[in-house]
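Just below is one structure, and these are the notes that go with it.
Only one protein chain is missing from this complex, and each of the others stays in its spot.
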Amino acid sequence: MLDLFLAQSAFPQAMGQGVLAHYLFVSAAMFTLGLVGFLTRRNLIIMFLCTEMMFQAAGIALVAFSRYHLNYDGQTFVIFVLTVAAAEAALALALVVFLFRKRDSLSAEAWLEMKG
Amino acid sequence: MDMIVHPALLFLALAIGGVGVALSIPRRRFQASLVGGIIAATGVGLLIVGLGGSALSGDGTLPSPVFHVLAIIALGSCLQVITHRRPVYAALYFILSILATAGLYILLAAEFMAFALVIIYAGAILITYLFVIMLASQSQVEGQEEGLAEYDAVGRGPITATVASFALLAALTVLVFSGLKDIPAPDAARVAAAEMAVLDRLPGKVEKALAREGLIESGEIVVGVEEAQGVATAVVRGIGGGQRRVALPESVSVTNTEGLAFNLLGDYPGTIEIAGVILLMAMLGAVVLARKFAQIDEEAKAAAAAALAEGSTTGGQGHA
Amino acid sequence: MSLLHLLILTPLTFAVAIALAPASRARTIATIGCLVPIGPMLVALFNFDYSRGDLLQFAANIDWIPQMGLSLGVGVDSVSLLLIALTILLGPICVIGSYSAIQDNHKVFYGWLTGLQAAMVGVFAATDLVGFYISFEFTLLPLYVLINLFGSSNRKRAATKFFLYTFTGSIIALAGLVYVVLHHRGIEGAWTFDIPTLASTAMKMSAGEQALVLLALMLGFAVKVPLFPVHTWLPLAHTEAPTAGSVILAGVLLKLGTYGIYRFVLGFVPEAVIAYAPLIAVLSIVGIIYAGLICWVQKDVKKLVAYSSVSHLGFCVLGLVALNNIGLTGSVLYMINHGLSTGALFLCIGMVYERFHTRSMDELGGLAGTMPIWSSFMVFFVMASVGLPGLNGFVSEFMCIIGTFQSSPAWVLEGRAGAAGGSLGPWFAFAAGFGVIVAAMYLLYMTGRVIWGTPKHPHGHGNGHEDGHGHTPPSDLNTREIGLLSVLAVGCLVLGLYPTPVIEAIEPSVERTLAPYQDLLEARAQALMLTEGEG
Partner (left out) sequence: MTMFAGTLPTLLAAADGPFIATGSAPQWVALMPGLPLLGAALCVLFACLNVKSKLPGYATVALLAGGFVTALAAFLQGPDGYGVATIFRWIHASIGADADASITANFGFYMDGLSMLWMLFVTGLATVIGLYSTEYVASDKGLGYCRFFFAFNLFVFSMASLVMADNLLLLFLGWEGVGLCSYLLIGYFYKKPEAVAAAKKAFIINRIGDLGLLMAIGATFVVFGTLEFRPLFEMIAQGVDGKGQAIGHTWVVVVIPLLLTAGAFGKSAQLFFYVWLPDAMEGPTPVSALIHAATMVTAGVYLIARMFPLYAADDAMVALTVVAWCGAITAFWAATIEFAQYDIKRIMGYSTISQLGFMFAGLGLLGTTGAVFHVFTHAFFKATLFLCCGAVMHGFGGQLSLRRLSGVMWMKGFGITGVCMFIGCLSLSGVPFTAGFFSKDMILAQAFATPDEMIGGATFIGLLLLLTATMTAYYTFRVFFRVFVGPRHFEPGEDDHGHDDGLGHDAHAHHHHNPTEEEEGDALHTGFHPHAPGWAMNGAMVLLAVGTILVASLYFVNKKEDHGWAGTMVRHSTAAYPSPGLAHGKDKPAATTVEPLPLGAPAPEHGQAGKPHAKAGTFLGQDPFKIMYYVSAVLGLIGILAAAWFHAPKGAWGLGIGNRELPSKVRMDAVAARFGPIPKWAENKWYVDELYHAIIVKPLLVLSHVFHAFDKLVIDGLVDLVGALPRWLGTLLRPSQSGVLHGYATGMVAGSAVLIVLVVLVAMWS
């Protein structure tokens, strides 16, 4: 039963393009959702969360391609994505804390120094 | 442009999805999360149906039903992340989406990545997020009756954002769906050779497997794996020093973790170093940035110095 | 690696050394760095084969991006050699002349000044378009810094305007140059940036293309010269620049424009030059008289000399578009002479400014009594600038005017003994001649106000230290200053009394530049004769 669910195709076997398309669509949709979130939410933390979501979407696409091509490069790349995401999370959250201390607010709109 | 999904269907589905997402964004007056979610799900469903149809008519492969479940969970929780007014819930939904994604990774036979994702993302990063959310929101809550900040309660320009984002999505999907068929299928020989190269570097594993299968005797050592007459064979050295070849049985295969490990550490050792440096720098940066009162001290110092200087000059003049 | 690479790299090395060394040593290093290239320069001057001044000598090539035909090629013909000599000569004069004027920030000042030296030599030495253009643009940066940090009150605006104005011009010129390169690639199918090679193919462009390229190049180089309607950056930059900056600006940087016209406009697009020479000449003449008259109503001595540069370089361009040997030779000679005499004038003004902290003619006066040595030098250089025969200015000015006079097609048609090709004529020379009168007017007006008359005590003069002791009259020039001015004065005198070697050195290069013009001008004269016959 589990086999039926899991093994759409056993590992060394090639994955069909149709299946790949599904994964890519999920990836793109998740990316777009992250994007929409980034653009609409005003809480800095949520905005960063949305960027993480976009990372994840990219991860799905990479892993899907890795599976399709039957090599590990895509997954290796996801590890780097994870690294960068972790680094980004650390820095971004530190920044958020820093900014929050300055303005006592998490709103991205509290920062308008770049206004022309 | 030849697409695997009819463009009309694609754009319709995306439009429906867009409307749904736009609806579910928090607004000042209302938030139609549920309605929006349903509409968005309709759009996604429409497209997945279309995709499934084209996949069936194409190479006839279809993702397993588990995929559909996980995809719905992932996308749904993502929608919640971006629409939920309370950051804590958003973070929690994000964890849910991570879990669903990890499931998708397993479906893609990337077990290592699935677990790494759960550990790193759900276990480490998101927890940090939760901490920060709580840390940063605490003082905010005191002033606010409802406990909900205005910037959390109201989304910014949902229509513009959705239109721009879905336009990008449309562009991306068009590219993906029209270009997908040009992606070549993996070359079986090359894949096999790569696998053999990995096995070649894992003589112990091969030896164990062969011993378990009883294909070699104890005392014999596997020195390598290479291809012979189109079949993957293990090169076995006997006790006397003589070598022979043993065809590898089906059960001897490279696991995901092994393959990934060799790929990562064998093919990209430099980059892993760089990744380490990035993490180190991020750590240092985070420490520097988050150091409390550093900036305030500087400012205070400058102000105090200015005040002192002014006082001394006026004082000096007064004396003169 | 050739002598020329050495000449470029030496100042550059010293500039880097200044940047690295402590600030207290900057001045010494800069002095050495500017004096050292005199050695290789002399070697170059003595080893140059003047009889073949048209050839690129001391040529050397360092490949850079061979696939694109890019290389750092250097080589000089006689014109470039003389201009490099001028640059090398003015270098130490600027550095030593700034000893007392620049009080702090030595590293920045001397570092950039020395770096500028390298860039200017690079412009004249480059045989490669890219090398030329890089050097050409790089000259902007040091001067921008010098004006911006060491200028007078309005220096920021002056520096920005100087930079943006000339940079805009150069970009337009670049478009023209790039077009020539692309055209070459279109014909020959290979990339090259070698200037002589490009010149030979550029001449094959159609008349329309040539006109466009001429327009682009002239726009760029005219700004640099500067020619009449695009000159307004110069007075501002000069007024605000520190003395050394003014000297270099007037002495060498303006010559980049005329050198560009000589090398690229005249070298690349002969047909268009013949067609548009009268127009350019009219602009030059308008500039000569217009700027001269503006000089006449200036209150600021330095601004007056700055406008006079506009006027003087009008003669230079006029000589270039005369398109005959005398005009071109005179024009090249003018580049050198103007560098000497106007550079010296700026130096003189700087020396007075150091003492009185003013350049206003209302506040200065009667310096002949208080500073006789300075006044003697000033009168000398004013006379050189006025174009007094026996001094350098005259020879070149005269040759430019005679060249213009000669360059009428009518003379050729009439078969005059002294006829030489061209598309100007006596009326142009006559109009330009008024510039000679105007030059006397404004320069003597300035002399009358500043040198003669009763001594005045400018308000700005002296700082607190001197005020404490009452009015100490500023001292006359010291030995260092006398030495600097003497060098230039000797140059002026020698070039005025014995210019023949220089003229003869320039001639081969000029003849090569004019070689493509002979046939074109003859054809043009014949066409004129036909139309006249019909008319």
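All chains are identified by letter, namely A, B and C, in their written order; residue positions are counted from 1 within each chain.
The rule is short, and it goes like this: contacts are C-beta pairs under 8 Å (C-beta built on N, C-alpha and C of every residue); 3 or more make two chains touch, one makes a residue touch a chain.
None of the values given here were measured: they were computed from a predicted structure.
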item: Contact set of the excluded chain (shown chains only); value: A, B, C
item: Per the touch definition above, residue among C:Ala44, C:Ile147, C:Val225 or C:Ile503 touching the missing chain; value: C:Ile503
item: Contact with the hidden chain (one of C:Tyr179, C:Tyr290 or C:Phe315); value: C:Tyr290
item: Which of C:Gln67, C:Thr454 or C:Ser475 contacts the chain that the document leaves out; value: C:Thr454
item: Where the missing chain touches chain A, by residue; value: 35, 38-40, 42, 47, 108-109, 111-116
item: In chain C, positions touching the absent partner; value: 161, 164-165, 229-233, 290, 293-294, 296-298, 324-326, 329-330, 366, 368-369, 376, 379, 383, 388-390, 394-395, 398-399, 401-402, 405-406, 411, 415-420, 426, 429-430, 433-434, 436-437, 440-441, 444-445, 447-448, 451-454, 497-500, 503-504, 507, 511, 518
item: Sites on chain B contacted by the missing partner chain, in the whole complex; value: 1, 156-157, 160-161, 164-165, 167-168, 170-172, 174-175
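Here is the rule we go by: only the chains that are shown with their structure count from here on.
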item: Arrangement of touching chains [line / ring / star / complete / other]; value: other
item: Chain of greatest Cα-centre distance to chain A; value: C
item: Chain pair whose interface holds the most contacting C-beta pairs; value: A-B
item: Distance between chain centroids, defined by C-alpha means - chain B, chain C (Å); value: 64
item: Chain A and chain C, separation of their C-alpha mean positions in angstrom; value: 61
item: Parts of chain B lying in touch with chain A, wherever the complex brings them together; value: 4, 17, 21, 25, 44, 47-48, 51-52, 54-56, 58-67, 71, 74-75, 78-79, 81-82, 87, 90-91, 94, 97-98, 101, 104-110, 112-113, 116-117, 120-121, 124-125, 128-129, 132-133, 135-137, 139-140, 149-152, 154-158, 160-162, 164-166, 168-169, 172-173, 176-177, 180-181, 183, 185-186, 188, 191, 194-195, 253, 256, 259-260, 262-264, 267-268, 271, 275, 278-279, 281-283, 285-290, 292, 295
item: Contacting residues of chain A [partner chain B, same complex]; value: 4-9, 11-12, 14-26, 28-37, 39-43, 45-46, 48-50, 52-53, 56, 59-60, 63-64, 66-73, 75-76, 78-80, 82-91, 93-98, 100-102, 104-109
